[in-house]
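Questions regarding the structure given below will be posed in turn.
What follows is part of the complex, with its chains left where they were.
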Amino acid sequence: MITAFVLLDVQTDQVPEVAEALCDVEGVVEVYSVTGRYDLICKVKVARNEDLADVVTGRVGKIPGVAGSETVIAFRSYSPRVLDAGFALGQDPV
Amino acid sequence: MITAFVLLDVQTDQVPEVAEALCDVEGVVEVYSVTGRYDLICKVKVARNEDLADVVTGRVGKIPGVAGSETVIAFRSYSPRVLDAGFALGQDPV
Amino acid sequence: MITAFVLLDVQTDQVPEVAEALCDVEGVVEVYSVTGRYDLICKVKVARNEDLADVVTGRVGKIPGVAGSETVIAFRSYSPRVLDAGFALGQDPV
């Protein structure tokens, strides 16, 4: 599986609406509204880079209110050796 | 739990080494080397914002080779309604 | 309590109006028009990060005239040991 993060710049008054729309896009597995220079970050998991094109330029880019997006693909994932004692698996992501 | 993403700018010749060091930091639950303007993205899960200070300024910032970092905290997480058919749960994150 | 600062970029001819509107948003405890690259800075105090989502994306983002905003959350607060002699507590914030 290919993991990518889409860093989204959204029209200031449309953030919750765009977040909800992202949840209906196949391949999007996590969506967060965030602090900082981006408005939303979503994690995407697909089989091939080609599928990312459908998700990002075909679907995410077409959601009204999305002003810009920057996709970063994970080259490699590294497995943390120290799971935080307080991190109960399966808990609500936030 | 609080979810945050740390977007890391790393000395060009130190990326794999910093990624490995991040895996030993308590609270870091995912680490990726990525395309684009950042070198590494790691997901952090902690109980309180205060704990993030320990993770980010106390531990991550002290790793040799880290040139800069920008932490974004998830305000809110939204739950995708469309799990990608091809996304087999429990698979290696990447 | 969680402390955050929202750094606001406002339509040039709407600064005083947006400042007044911010004063009606629950959770906003201080509002300043400022010099420099931002137009307004407001301090927000809420119980949980989740509440920030309501304040920032739910309320502040919807105020007409807000062109962009960047929220920074305080990881940790440090207590100054040297209160400025000339700083009379309880005085008008500015």
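First chain written, first letter: the chains are A, B and C, and each begins at residue 1.
The rule we apply is simple: a residue touches a chain if its C-beta (ideal position, glycine included) is under 8 Å from a C-beta of that chain, and two chains touch if they have at least 3 such contacts.
Here the structure is a predicted model, which means the values were calculated and not measured.
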Of the identical subunits, 3 are placed here; the whole assembly in this file totals 10
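FYI, only the chains that are shown with their structure count from here on.
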Per the C-alpha means, the centres of subunit A and subunit C lie apart by a whole-Å value of 27
Multi-chain touching residues of subunit C, meaning two or more other chains, are 49-50, 52-53, 57, 71, 73
Per the touch rule, the subunit A residues reaching subunit B in their complex are 1-3, 5, 19-20, 22-38, 41, 45-47, 70-88, 91-94
Residue set of subunit C touching subunit B in the complex reads 2, 49-50, 52-53, 56-57, 71, 73-76
Listed in rising order, the residues of subunit C that touch subunit A in the complex are 4, 49-50, 52-53, 57-58, 61-62, 66-73
